[in-house]
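Got a structure for you, questions after.
Apart from one protein chain that is not included, each protein chain of the complex appears where it belongs.
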Amino acid sequence: CIVLTTVGCQKSTHEAGSISGYDEGEKYLSIWVHSIEDTDEGKCYREAVESFNKAYDGKYFADIEFIPRNDSGGGYSDKINASVMSGDLPDVLTVDGPNIAAYAENGIIQPLAEISEKEKSEYLESIIEQGTYNDKLYALGAMESSVGLYYNKDILKEAGIDVPDADHPWTFSEFLKVLEKVKKVTDKKKGYALDMTFPVGEATIYYYAPFFWSNGGNLIDNTGLKADGVFNSKENVSTINYFCRLLSNGYMSKVPIDHLFESGRAAFKFDGAWEVNTVYTSYKDINIGVVPYITGDNWNGERYTPTGSWAFAASSKTKNIEGATELVKWMSGVESGKRLWEKSKSFPSTYKAYESIDVFKKDENYKELYYQLSKYGHPRPKTPAYPQVSTSFQQVLENCVLTGEDPKTQLDKSVERINAKLKRYTYK
Amino acid sequence: MSFIELKNVCKQYANTNKKAVTDFNLKIDEKEFIAFVGPSGCGKSTTLRMIAGFEDITSGELYIDGKKMNEVAPRDRGISMVFQNYALYPHMTVEKNISYGLKNMKVPADEIKRKVDWAIEILGLSEYRYRKPKNLSGGQRQRVALGRAIVKDQKVFLMDEPLSNLDAKLRVSMRNEISKLHRNLGSTTIYVTHDQVEAMTMADRIVIMKDGIVQQIGKPMELYEHPVNKFVAGFIGSPQMNFYNVKVDGNKISFTDGNSMVLNDEMADKLRNYKEVILGIRGEDIKFDPQNLDIFKENKQRAVIDNTEIMGNENNLYFEFGGSSSVARVSKYEVSDVGEEIEFVFVPHRMHFFDKVTEDAIVL
Amino acid sequence: MSFIELKNVCKQYANTNKKAVTDFNLKIDEKEFIAFVGPSGCGKSTTLRMIAGFEDITSGELYIDGKKMNEVAPRDRGISMVFQNYALYPHMTVEKNISYGLKNMKVPADEIKRKVDWAIEILGLSEYRYRKPKNLSGGQRQRVALGRAIVKDQKVFLMDEPLSNLDAKLRVSMRNEISKLHRNLGSTTIYVTHDQVEAMTMADRIVIMKDGIVQQIGKPMELYEHPVNKFVAGFIGSPQMNFYNVKVDGNKISFTDGNSMVLNDEMADKLRNYKEVILGIRGEDIKFDPQNLDIFKENKQRAVIDNTEIMGNENNLYFEFGGSSSVARVSKYEVSDVGEEIEFVFVPHRMHFFDKVTEDAIVL
Amino acid sequence: MKKKSESILGMAFFGPALVLLTIFLFIPMILTLVFSFTDFFALNPGLTHFVGLENYFQVFKDDDFRQAFGNTVKFVVIIVPLQGLGALGLALLINKVTHCKTYFKVAFFIPVVMSLAVVSTLWVQIYSPEGILNSLLAHIGINAQPFINSASQALPSIAVMSAWQGVGYQMIIFLGGLQAINPALYEAAEMDHASGWQKFKDITLPELKPLCIFVFITITIGAFRMLVQPMVMTGGGPSHSTYTMVYDIYETGTVNWEIGLASTMAIVFAFFVMILTVIQTILTRDKEGKKHANKKTKNN
Partner (left out) sequence: MLTRKQKTINWIIAAIMIVMSLFFLFPVIWMIANSFKPDAAITKDMNSIAAFIPPALNGSFFDNYVSILTNTSFIHYMLNTLFYAAILIILGIIVNGLAGYALAKINFPFKERWLLIIMLLMIVPMETIITIHFLFIAKLGLLNTVIGYVLPMIVNPFNIFLFRQVFISLPDDVYEAAQLDFCSPVKYFFTMVLPMSKSVVATVSVFTFLNVWNDYLWPSLVFTSSDLLTAQIGLNAITSNDNTTMGQTLAVITMITIPVIIIYSLFSKQIVEGVVSTGSKEG
């Protein structure tokens, strides 16, 4: 079959009958996903599209293309960029949550067709929030994600600490006291109280933006176009100083140490929801638990915990927005979410899906994560300059906490950078 | 009519301001064996390559077999060539090397086989038929190169210093082989060499060149006996002819070191109009034997031997005379030791005289 | 006592199963000029390099000036060497090339200058003093290499084919220069060459080798006149000695083609015990002149000339005789044409006989 | 007649490459140059304006780019001597070794043939705080080093790893150079009473000189183009200490979609590298020229 393709049987024309399953009278819908078919995720999308074609037989035909993405985010997004230029976008595509604003602002994706409130209410609030830009719904995710604050039950027991319930998280100050106690135990194990790093890339803002939100700060204003006075607010300075204390008190390692938590040498760890599964399967002797994400001392119950994942959106190139919306809904729907959970342990995006999955009712850790997500989930900043916000965030934390630079100066510098990127939008 | 003819052929390479070959005129008969000889850089290869068609002819005309060839591609000139470094195809066996041209000419397979067998046979290469060039000795490679040229039945055979990479012994025997081959095949041959011995021993006629200009064309012995100028005289013959600057004074010539000789009347007459000339004499025409010493006793000279070379069948004696280092060639029976004083004479009718300025021969 | 002595020296390279040099024995006197000669691969360079110390001596002993040298580093053997490709330091000027060794030996600066000036002077390199090797001609490079060797005042001088990269003319003149230099400096010299002419013309004594084994050691004329075996006879002299397989029958020898000759009694006596021998005769001992034809008329032979080589001062005539291709060397006055039938005789006391099996000479 | 037919032949042979070069190198380069004068934005190509030299001013003002440039230069300064001398050293050693030459040649070359991404991933493990290297150091009593996790050590650490990865290639070139040296030169030097060091200084080095220039320039260009190693190992951090020019180009263009600005950076970058190449050509030209001249006269 390679040879066939060599000879140039290219797929740019989409005649009915040219693809198996594409019948006369059906409307053609192309869809791109950010994963290759080989991965569990890819297989789920393939199945979802097949079921869509069955369900809408005679009406729509969805044709899926798998576009590889590499670790550093290249590949898929390069392909989108290039396709924007060449005008070859599909009808439906996947977009990473934080990019929705930029794509919407630049007219790469268009608002979905009217969706009933009932349909909307099936999705987690964080999903709707993530997909909404300028009051219009652009995207719906098939999966959701969360970061948990995990703890080692044995260590906490040894330190004599009780964990709070889901609605009463430890505040910054309380957590410091907890850490102080725990440190005595972990020091004996040649470890640290907290397994915490500031990795390059998306993870840092994803893990640690909640510290800022819950401490009365924000990263960008609600229009998504103003950073000055927000990103460099004094609340944010104090949050950064809190991080500095974590390090200076010796609760965390300055350099990242692999598998600190998994090898039983750390009491706490911030990590994606997949950590639970990893520990269950590969590190069976670790007794893992989940506590609610910590909050600023003055927190009064707003949403603040990490969320966000890839979502489906309709490209501005599609001539069939109804069909595209149907496809988006299908791809992000309950069945799709259940499938994704089964195959790749990604959290679903709809309440129904959670209800039908046993572990979210039985396993206390998953239960806890689901509760946190549904009640407190907060999407990342919605701004077309998101990439700059994200890198600035990471750099500020790294520079201030690890290198000891002055927080205010660093934040101000970042604001300048962010403004430079925003100029394109504020200008018009 | 002559078979190959060069008419006023000139060559000037791009980006040079001197002609590499100037006004080359030559007629070659069918089956003739012509040698181009001359010092390095004198234009031999250039001329040959113009005949082959690898270099454009700047001006002048080239005819082969009556047809003007200036604009004809090398392959269509009906020539074959043996290259200095053999230019064998390194990745092909001896057999393939020889048959390659025939294959490209679309000669029928059995014909090719016959010809290749024949060439391999007469060149004594049967043993090496399936070897590649790198596994052959110099002489064997040389023969493969010859084989490649002879199978193609071309009318003209060009060779550019084909023996220069062989050692002395092998050169001597290949010389003989090529001569015989030429006689058997009867193809018109042009042979380039800078070695006058090769030219002398192999060629029917020799073209001797210097700085792109033909000096003399003639049969080997003609050049040896009657060189037209000092350059030819010095170039042909080994060891080199001895030269002396001499003053002419009536029927006496005097050397720079004060020695003098008496000329016979005829000579004196020819040299009447010259004050200074160059005298040339070959080593074998300097005689030490009593007989000659007696015949030419009035011109007996003396010198001290300062080096000898023993060649087996003959010896070279080196001595200072007439203001320059001289060499005489004597039979193996006439041994002398370094430091010994000897008497000798120049055989008078073997002396050559050249104009001091033009260096042209003064015909006696 | 001899100055350099090699006693049963053998060399076997690692990873080979044959000795490159076997049982080499030689005594060299001070100031002697010795040439090692033999075909390619016979072990000449190996022997020289063992003397220089660049190759280990597998077994046997080497003495220089009475001291055993087997384990002494090359630099401490008191030798200097001229390499085949000169091995000049490419980035140093002529002067620096020559002075480099002296500098390393910590000779005082003014002494160095004096010596370098002297060497540059006698080698005629003044003009090129500040040039680098790549801007010199072959002959000039050769002289720099010599200069580098002579300034160091070493007792022994080794040269490995120093002339092999020069063209024929230059080789002849450099030969003469090296001979003179040797005479002036008086250093003991070992000279390696595969060219028998060089060995013959330059050396006091020649060591002739084959397959790592010394064949004969002697003065040039000794080797020429009295070769100990067929190999030496064939190797020395140009053109090569003619060889014939002959049957001995009383005082008659008969050639494979049916011709026969009568031997004198003395010879017949010596050959009494042999049935078949190899007869060797040099080209110049085959005579065509009426005088010789007359003297040896009972052994007059006939043949047809199939090639001639004109050398100027003499000619080579090729003809088939006695079952093999033969060459005779005649004076330039005895010209014959291809195809002509000639009469000739072998000069009896110039005939060499060799054992058919061992190829050793049968001493007459 | 010869000239014309030769020209046609030459163009016929060179033609296919020329067409492809034009489409896939010249035109993209020209486009890059054109983009560098615009605010071309990947997500919204329709809104592109001509902005004159503004991008250039911005690039030269930009702290990140300046730091990236500084880092790149630092990389070069560390890698060039390290990798160059390393290659020379290895080549000298291999040349000396009597057995298993092929084994060593292959062993030292293996990092060269492996994908940079793979090699970088492996070295992240090696450099990790509790990784192999630190446990080795612990054995000889040296405290654990942060390596790529510290702003001061990250850049040298990556440089060392890059030198490790690439040294095999230059080693092979040096090895070729060494083997091309006429052994008789060393024997002549031995006869001239030269010590080991003198032989190296007076023969090996001068003979390798033309090669050295070539080798050092290839390393420099390679170091200038460094991207994958910091991307995989440190993401340009910590504190931008391993952020390189090409990395900056990549991020600006791909992550921030600023094609115009990235093109400007690419042009500036190409300019620097070009200067280096020109220097190289000047340094080596006169020799080349002479060599050719020699050859011509010899061949004919």
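We just call them A, B, C and D in the order they show up, numbering each chain from 1.
Following the convention adopted for this analysis, a contact is a pair of C-beta atoms (placed from the backbone, for glycine too) under 8 Å apart; a residue touches a chain by one contact, two chains touch by 3 or more.
No experiment lies behind these values; they were computed from the predicted model shown.
Annotation: of A:Y22, A:F52 or A:F66, A:F66 touches the absent chain (contact as defined above).
Screening C:D29, C:D56 or C:E276 against the full complex identifies C:D56 as the residue touching the chain left out.
Listed residues B:N85, B:N264 or B:T358: the one in touch with the omitted chain is B:N85. Considering the whole complex, the residue from A:S121, A:S173, A:N241 or A:S282 that touches the absent chain is A:S282. Contact with the chain that does not appear here is found for just one residue of D:V51, D:V80 or D:I94, D:I94.
For chain B, the residues touching the chain absent from view are 52, 54, 73-75, 79-81, 83-85, 87-91, 100-101, 104-105, 148, 152.
Hidden from this view is one chain, which touches chain D at 3, 6-11, 13-14, 16-18, 20-21, 23-25, 27-29, 31-32, 90, 93-94, 96-99, 102-111, 113-119, 121-123, 125-126, 130-132, 135, 164, 168-169, 172-173, 175-177, 179-180, 209-215, 221, 225, 227, 246, 249-250, 253, 259, 262-263, 266, 269-270, 273-274, 277, 281, 284, 287-288, 299. Within the complete assembly, residues 1-2, 5-6, 8-12, 32, 35-42, 65-71, 74-76, 78-79, 81-83, 85-86, 88, 258-259, 262-263, 272, 274, 277, 282-283, 344-345 of chain A touch the chain that is not shown.
Everything that follows uses one rule, which is that only the chains that are shown with their structure count from here on.
Here the spacing of chain B and chain C, counted between their Cα centres, is 26 Å. Between chain B and chain D, the centres computed from C-alpha atoms are 56 Å apart.
A separation of 90 Å divides the Cα centre of chain A from that of chain C.
Multi-chain contact residues, meaning those touching two or more other chains, do not occur anywhere in chain B. Residues of chain C that touch chain B in their complex: 40, 167-169, 172, 175-176, 179-180, 183, 194-195, 197, 200-202, 220-221, 224, 236-240, 282-284, 306-307, 309-313, 316, 318, 329, 332, 335, 338. Residues 182, 184-185, 187-195, 198, 202-203, 206-207, 209, 290, 294 of chain D are the ones touching chain C in the complex.
Only residues 71-74, 77-78, 81, 84-85, 102-103, 106-108, 199-201, 253-258, 387-388, 391, 395, 398-399, 402-403, 421, 424 of chain A touch chain D when the two sit together in their complex.
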